[in-house]
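As you look at this complex, bear in mind that one protein chain is not there, while each of the others sits in place.
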Amino acid sequence: MSEPGDGASPATARLALLEGRAICLVLAAAAARDEIGMRLTTLAGQHGFSARWAGVDRWFVVATGEPGRLAATLQEALAGHASILDQSDGQVAIGIAGDSARATLAKGIALDLHPENFKPGDAAATRLGHVAIQLARTGADAFEILVPRSYAMSVWESLAEMAAEFGCEVQPIAID
Amino acid sequence: MASLIACPHCGIRPKEEFAIRGDAAPVRPAADVPASDDRWNAYVHLRGNPMGRHREFWHHAAGCRRWLIVERDTATHAVFAVIDAQDVALGRTAP
Amino acid sequence: MRYSAFQILRQAFTGNRAWQPAWREPAPKSRYDVIIVGGGGHGLATAYYLAKNHGIRDVAVVEKGYLGSGNVGRNTTIIRSNYLLPGNEPFYEHSLKLWEGLEQDLNYNSMVSQRGVINLFHSDGQRDAFARRGNAMRIHGVDAELLDRDGVRAMAPFLDYDNARFPIRGGLLQRRGGTARHDAVAWGFARGADARGVDILQNCAVTGIRVENGTVRGVETTRGTIACGKLGLAAAGHSSEVAAMAGLRLPIDTHVLQAFVSEGLKPFIDTVVTFGAGHFYVSQSDKGGLVFGGDIDGYNSYAQRGNLATVEHVMEAAVALIPSVSRVRVLRAWGGVMDMSMDGSPIIDKTPIENLYLNCGWCYGGFKATPASGWCFAHTIARDEPHELSAAMRLDRFARGYPIDENGAGAQPNLH
Partner (left out) sequence: MTAFRLKDGGLIDRNSRLRFTFDGRAMTAFAGDTLASALLANGRMLVGRSFKYHRRRGIVTAGAAEPNALVTVGTGGRREPNTRATMLEMFDGLVAESQNRWPSLGFDIGAMNGLLSPMIAAGFYYKTFMWPAKFWEAVYEPLIRRAAGLGRAGYERDPDRFEKCWAHCDLLVIGAGPTGLMAALTAAWSGARIIVADEQARLGGALVNEREVVDEAAGSAWADGVAAELASMPNVTMLPRTTVFGWYDSNVFGAVERVQKHVAEPSPKRAVERLWRIAAKRAVLATGAEERPLVFGGNDRPGVMLGGAVRAYLNRFAVAPGARVAIATSSDAGYRTAQDLASRGVEVAAVVDVRAEAAPRDAAGARVVSGEIVATLGRRKLRAIEVSNAGKRERITVDAVAMSGGYSPIIHLACQRGAKPSWDERLNAFVAPATQEGLSIAGSAAGIYALAQCLQDGIDKASAALRLLGRTPAAVTRPAVEPRDDTSSAPSWRVGQVRGKAFVDFQNDVTIDDLGLAVREGYGHVELAKRYTTTGMATDQGKLGNINAAGIIAAARGKSIAEVGTTTFRPFYTPVSFGALAGAHRGKHFAPVRRSPLHRWAEKHGASFVEAGLWHRSAYFPRAGETSWRESVDREVLNVRRNAGLCDVSTLGKIEIFGPDAAAFLDKVYCNGFAKLPVGKARYGLMLREDGFVFDDGTTSRLGAEHFLMTTTTALAGPVMAHLDFCAQVLWPQLDVRFASVSDQWAQMAVAGPKARVILQEVIAQDISNQAFPFLGAAAVTALGSIGARLFRISYSGELAYELAVPARHGNAVADAIMRAGEPHGICAYGTEAMGVMRIEKGHVTHAEINGTVTPDDIGFGRMVSNAKDFVGRAMLRREGLVADDRLQLVGLKAAGDDRRIRAGAHLLARDAPASTANDQGHITSACYSPILGHHIGLAMLKGGRRRHGEQITVWDGLRGEGFDAIVGPPAFVDPENARLHV
């Protein structure tokens, strides 16, 4: 019988460095705290980006494309309601996908990732191992994490170890 | 305790995500009221330290970054309530 | 009954039937000149030195559980006098000197083992801080050596020098530091105090303190009311609770610290090692278990038991420091509730209440202090004034701005 990890069957957990992402942190003004989520959801619909809750007054907005453009769009749409911080360089996006994606993440993340509790579209600020990260579920068996840039190589190595038994074979990445 | 803490914003999270500051009871003397040195000393240094019900500041450092007040029992480690500290400070939630 | 090899031989011939109890189990009297609350190391040592140094023998030690059920019986047994600040160093050195003669003094072998304590450093900054500390010791005439990496390697070759995340660069060594057998310390002081007339009242919890016109009169206990001339509190983790019975609010929080012991091993580590890049310290007990610990759990607790996250944290540091320990198994984990003060240093003092004396704030370092704490507290009680060695350990130092803050963490007890 062959199983993932013996090289004969395809990997059931895959890691990918997601390059070309524009990432902004949206800090809501005190008065706008309650409505900013709604505004972002609407904007996300219009512009095709994903808004991920990151705290009572903050959201990560992730899009593909130019960092500057996303920041400008948000700036314009949310002026007076929020401050926008471009984090396209501050955060590194890593994708984890496959049947064993959840099993891989369970090795570092304490959240219950059962689809009943953490659905596609859900996001959370939490820890992976010893590093604070932002987690989002982007599909039934697909997740994305945002990790502060300085930690990215370390986190990548940890993820690669966690996924090894599921047949994942990746090279170290260089991020600086 | 407190292997798990139910953050009012993030849901149930392991203790490792939090940093603990301690007693939430002492209130910082207001600037505009002349506070005696005793009051300041009490605020900064003295603690009720009860065996039993206790309110403590916990910071959800690896989550929503909110300061929470965790009400718990220091003898049994039962957790009674976890609320946002700012809501308390602003009088939006009863302490 | 005096203990000796000869005595052991003699008793062996009569089937070990004639050994006498190590202490009496007296009924409480209605009054004592001095009552000490807390039958831990400090309370028992205080009673012992009250009798021995000050001739005060009408003393009771009131203990809510069994003898030594508190931190004296659940600590990692490290003794040393490698302190930085002038308010501390002479006190702890006196303690170490007392340790050095303790077995003869008590006629009880507390197995003081001066196997050396190495505090590792991993950066230039840490080295400088240790150099300062080592000089603070040397200036007081205490032994201290600054080891470089090779010096450490010669003493502890099993540490990770090759792949450590935080390479070991050297260590501060105190050769006279080491360990002592925790239980034997409590038992030895108890037996010594008992022999000098002190009543040790086990299973006797203090539930109230009688104060009249600002003066202490006695205590209420689960075994009745007992009057006293003077009352000394040495209740360690329960200090706030007991002091509250007299209306005092203390600069103390109670925190749980876990300790661990591994399965018994043939000799594996022959010094005491403290990791400088994580919270971890380890020695090997005479029975073979690795006795070790790390950081506190972080929240106020009276529960004497800890959290799994902290366990993991300690184990990560253990394996980082000693990779081969990975295959060894940990046998047991337990917790002790400690009196963490606002500056990490103890309090031995009089209180605003007449005839009430306070001994607390030992954090996770009070075992090594046991003899000196008893020595100085007995003095404070007997003379109604602080001993010169504990002169800085005053209760009002916080209000007055004279903290004894060895690591500069400030008024947050869980950072000390």
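Going by the order they are written in, the chains are A, B and C; count residues from 1 in each one.
Throughout what follows, a residue touches a chain if its C-beta (ideal position, glycine included) is under 8 Å from a C-beta of that chain, and two chains touch if they have at least 3 such contacts.
Computed from a prediction, not measured in an experiment: that's the story for all the values here.
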Touched by the hidden chain, restricted to displayed chains: A, B, C
Using the document's definition of touch, tell me which of A:A16, A:A29 or A:A140 contacts the absent chain. A:A29
Hidden-chain contact residue, picked from the options C:R57, C:R305 or C:K350: C:R305
For chain A, enumerate the residues touching the unshown chain of the complex. 5, 25, 27-31, 57-58, 67-68, 83, 85-91, 106-112, 114, 117, 129-131, 148-155, 157-158, 161-162, 164-165, 174-176
In the full complex, which bits of chain C touch the chain not displayed? Write them out. 3-5, 7-9, 12-13, 15-17, 19-23, 25, 66-69, 73, 86, 89-90, 101, 103-104, 107-114, 122-123, 125, 127-140, 144-146, 157-158, 160, 163-167, 181, 183-184, 187-188, 202, 262-268, 270, 277-278, 284-289, 303, 305, 307-308, 311-312, 315-320, 323-334, 397, 399-403, 405, 407-411
Residue ranges of chain B at the interface with the undisplayed chain: 1-4, 12, 14, 19, 21, 28-29, 31, 35, 37, 40-41, 43-45, 57, 59, 61, 65-67, 76-77, 79, 84-86, 89-90
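To be clear about the criterion, only the chains that are shown with their structure count from here on.
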With contacts counted as defined, which of the two, A-B or B-C, has more C-beta pairs across the interface? B-C
At what distance in angstrom does the C-alpha mean of chain C lie from that of chain A? 48
Please tell me the distance, in whole Å, between the geometric centres of chain A and chain B computed from their C-alpha atoms. 30
Indicate the whole-number Å distance between the mean C-alpha point of chain B and the mean C-alpha point of chain C. 30
Can you pull out the residues of chain C that are in contact with at least two other chains? none
Per the contact definition, I'd like the list of chain B residues that touch chain C in the complex. 1-3, 14-16, 19-23, 37-38, 41-42, 44-51, 54, 56, 58, 72, 74-77
Complex contact set, residues of chain A against chain B: 54-56, 110-112, 124-127, 132
If you look only at chain B, which of its residues touch chain A in the complex? 9-14, 16-17, 61-66, 84
